[in-house]
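Removed from the display is one protein chain of the complex; every other protein chain stays in position.
Our next item is subunit A:
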Amino acid sequence: MQGLTVALLAWALLHPHGGGGGDAWPTHTACKNGDLEVLYQSCDSLQDFGFSIDQCSKLLKPNINIRFGIILREDINELFLDVTLLTKGSSILNFSYPVCELDQPKFSFCGRRKGEQFYYAGPVNSPEFEIPKGEYEVLLELYNENHSTVACANATVICS
């Protein structure tokens, strides 16, 4: 009993503010099919999020349907997506895409506020091509007009 008290106290001293970050978020599966597997892990210290891809195929179609859900920690009057594609540690593709612009809100979630739920189920534009065999790292980051991270993910694409 006393040993338990000591352990508890030691833990309390080591974690004075009750965690908050520290451990990495678990790895989730966005989609899995015979020859393609997409795994992701949130790299935002504040929160994990849900994400899935409807069609899981090596052959990318021009419109793939995704589902994405998060509770916003920031306002998103403007929203930008940065994508970095890495293979074996070296970057091979890098692009930035404006999702929400102030004057012309393209999506219904543009302009949502901190604390609001953000759920998107719908198509995203993608180039039409077949993913070559291999393992790829994709870094995705959504950030707002103040460069505050809205969501961030380390995804692994395994194509066999």
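To be clear about the criterion, a contact is a pair of C-beta atoms (placed from the backbone, for glycine too) under 8 Å apart; a residue touches a chain by one contact, two chains touch by 3 or more; residues count from 1.
Here is the rule we use: contacts and distances are computed from a predicted model.
**Student:** Missing chain's UniProt protein name, "Toll-like receptor 4", "Needs CLA4 to survive protein 3", "Protein stunted isoform X1" or "histone acetyltransferase"?
**Tutor:** In UniProt, the chain excluded from the picture bears the name "Toll-like receptor 4".
**Student:** Looking at the full complex, which residue from A:K32, A:K61, A:K114 or A:K133 touches the chain that isn't shown here?
**Tutor:** Result: among the candidates, A:K114 touches the missing chain.
**Student:** Touching the absent chain: which residues on subunit A qualify?
**Tutor:** 2-3, 5-6, 9-10, 12-13, 17-18, 20, 46, 71, 73, 104-109, 112-117, 120, 122-123
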